[in-house]
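Only one protein chain is missing; all other protein chains are in place.
What follows is subunit A.
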Amino acid sequence: MAKYTLLIYGDFEQWEAMTPERRKEHDRAHEEFRAAAGSRVVGGEELEPAVSATTLRAPDVTTDGPYLETKEALGGFYLIEAGDLDEVLALAALLPEVRDGHSGVEIRPVVDHG
């Protein structure tokens, strides 16, 4: 088994513009994802919009905003455990952000410090 993060990127404006019905559909899809993944979900959170981010970087500068100023920002993540990439791809395909035009899911293997 190995760990992967699913990084959910998208346009916050579009996420915030979702109708309550769309929002409910999204939440339901995430519940279905968690049900399908079961104990393979090790963690995960939805993040506040990127405007609420604070970034520290050298030389000792604190800035208002995310590390990368892009239209699409990190909106949430899951940490999951799976046997191989095909298993992760099948699970990630259940996430609603994969089907919306403005968002996507990046799969990153986690370094195993075993």
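Keep in mind that, in the parts below, a residue touches a chain if its C-beta (ideal position, glycine included) is under 8 Å from a C-beta of that chain, and two chains touch if they have at least 3 such contacts; residues count from 1.
Convention: contacts and distances are computed from a predicted model.
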Inquiry  = For the chain not present in this complex, what protein name does its UniProt entry give, out of "ABC transporter ATP-binding protein", "Diguanylate cyclase", "Autoinducer 2 import system permease protein LsrD" or "RNA polymerase subunit sigma-24"?
reply    = "RNA polymerase subunit sigma-24"
Query = If the hidden chain were put back, which of A:20, A:59 or A:114 would touch it?
reply = A:114
Query = Which of A:49, A:65 or A:83 sits in contact with the chain that's absent?
reply = A:83
Key: Where the unshown chain meets subunit A, residue by residue   = 2, 83-86, 89, 107, 109, 112, 114
